[in-house]
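Have a look at the structure below before the remarks.
Of the protein chains in this complex, one is absent; all others appear in place.
Then we have chain A:
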Amino acid sequence: MSATQVGVDADARTDTALVRAARLGDQEAFRVIVERHGPAMYRYALRMVGSGAESDAAEVTQEALVSAWKDIGSFQGRSELRTWLIRLVHRRAVDLARRRRPVPIDDQVMAAIARPAPDDPLQSVLDAELLAALQAALDTLPPLQRAAWLLREVEQMSYEEIATALGVPLDSARGHLQRGRRTLAERMARWR
């Protein structure tokens, strides 16, 4: 039998293969996990911790990733890797939200989040305003409603994945989502 050692493109690995390697201490495999799922984790953290708290979102995301590295041996593959990682972010984001008081919207931060469209400055401004309005509306939702809405509408997760990520029963996840949708629709009705 020949077991030739041939280099393998880490980016081509499935999540299962990456987790297996990371569990054995392969930092390159973990780096690919970070690149693959980190942007969604960070995006979720930004929206969950609310306006004007980009550094908090960064800290929440980094803590979740370090925790994932330390505890990756406990990931048994019963859920998607993405769901597990989002759950790690969610716990920290909710803890943070409990500890701090609401802060007013920082327009500069919102402008930084909404990447401008260079070919259409007017559209870029409108988009930035729309995203700011969305964030302002999200900030008024209770954390679980906000989380359920973000995971469904932005991250396009299934109801089962949302329930797992939030650590709540399936019916509860559906309920939070419906209430969140209703409230957001009311809040956004003011925006034209």
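Definition applied: contacts are C-beta pairs under 8 Å (C-beta built on N, C-alpha and C of every residue); 3 or more make two chains touch, one makes a residue touch a chain; residues count from 1.
By our rule, contacts and distances are computed from a predicted model.
Missing chain, UniProt protein name, picked from "Aspartyl/glutamyl-tRNA(Asn/Gln) amidotransferase subunit C", "Extracellular solute-binding protein", "Protecting protein DprA protein" or "Asp23/Gls24 family envelope stress response protein": "Asp23/Gls24 family envelope stress response protein". Where chain A meets the omitted chain, the residues involved are 1-6, 8, 12-14, 16-17, 20-21, 23-27, 30-31, 34-35, 38-39, 42-43, 46-47, 54, 58, 61-62, 65-66, 69-70, 112-115, 123, 126-127, 130-131, 133-134, 153-154, 156, 184-185, 188-192.
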